[in-house]
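Following this message is one structure expressed as structure tokens.
Here is chain A:
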Amino acid sequence: MANLPNTTENLSLDTFVRGLWRENPVFVMLLGMCPVLAVTNTTMNALAMGLATTFVLVCSSVLVSLLRNWIPKQVRIASYIVIIATFVTIVDYGIQAISLELYAALGAFIQLIVANCVILGRAEAYASKQRLHTTLINSLGMGAGFTIALLSLGTVREVLGNGTLLGIPLFGENFQPWVVMILPPGGFFVLGTWLLLFNWLRLRKERKALQHAGVPANAG
Partner candidate 1 sequence: MPAKPIEIRTSPHLKRAMSVDRIMRSVVIALLPICAFSIYQFGLSALLLILTTTAVAMATEWLFARLSGQGNTLTDWSVVITGILLALTLPPGFPLWMAAVAAFVGVALGKALFGGLGFNVMNAALVGRAFVQAAFPVAITTWTPAFAPGRFTEVIPSTLTMPFMQPVPVADWIAGLQLDAWSGATPLALQKFQQIEPPVTEVFTGMIAGSAGETSALLILLCGLWLAFKRVLDWRIPVAVMAGAALTALPFWLLDSSANPSPGFVLFTGGLMLGAWFMASDLVGSPVTVSGMVIYGVFIGALTVIIRLFGGLVEGVMYAILLANAAAPLISSWTQPKVYGAVKQSRKVK
Partner candidate 2 sequence: MGLQSLFHRHPTFEHGIYPVEHKELTADKPIRRLSFAPELVIPLAQHKGAPAVPLVKVGQEVVRGEPIARAEGFVSVPMHAPATGIISAIERVPTAEGPKAPAIRLKVYEAASQQVLYDFERDLEVMTPDSIISAVQDAGLVGLGGAAFPSHVKMRPPEGRTIHTVIVNGCECEPYLTCDHRIMLEQTDALFRGIRLAMKATGAQRAIIGVEDNKLDAVAHLRKYLAGEAARDPSAASVITAQAVETKYPQGAEKMLISSLLGKEVPMGGLPADLGVAVYNVGTLAQMGDLLPKGRGLIERVVTVSGPAVEHPGNFMVPIGTPVRFLLEQVGLADDVGEVILGGPMMGMAVASLDVPVTKAVSGVVALRQEDPDLHQRKVYPCIKCGECLKACPISLNPSMLGELAQARQYPRMAEEFNLDQCFECGCCAYVCPSNIPLTQYFRIAKSINRDLANG
């Protein structure tokens, strides 16, 4: 279906839910991959990163939506970026104030939320055209989808790579951790495996659907 400009969406459950699955920023749209891979070596980091990103996403989307009628087209990218950077700086100092250790673990990736394509993408594609309340709900959904994706990587990587979940040992003394999982290749592999799994499920569904429909008889 053609996606035409200037269509405002009405609030519905889908506004929220599609960010979780159908338009999941990570698994489906493949946006914001850097933090997804970089800071998911533990569940805690993943959660923190997810929440931080959600915060920035929601705040900036709301602001963009509020200002949408005032921002001229030519300066919209610059404006969005400044707005996003502002909220990121806020989060940055916030986390430092909460825990310096967590801050160290997340490294530069808090600041790099600025460059996360999910946020700018949402601002550009959604918030700049939609009303406040739908934007709020939609960005919450997207943030939740992003966080879930981060967690799905973080848990797998922490459990396999360290034998722990949220720092709690799961398998006892002699478990052999798979160090590779918390190393860079592990990030690629785990995300790749998730996508393989989703591909497989999707293909299976499509095949099933085809079978149900039956091969169209072609008699003249």
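Before moving on, here are some points about what is shown:
Here is the rule we use: a residue touches a chain if its C-beta (ideal position, glycine included) is under 8 Å from a C-beta of that chain, and two chains touch if they have at least 3 such contacts; residues count from 1.
Regarding candidate selection, all candidates are chains of the complex that A comes from, given by their letters.
Since the model is a prediction, treat every value here as computed from it, not as a measurement.
Here chain A is displayed by itself, and among the listed chains 1 or 2 from the same complex, it touches 1. Chain A makes touch with candidate 1 in their complex at residues 171, 174-176, 178-181, 183, 185-186, 189.
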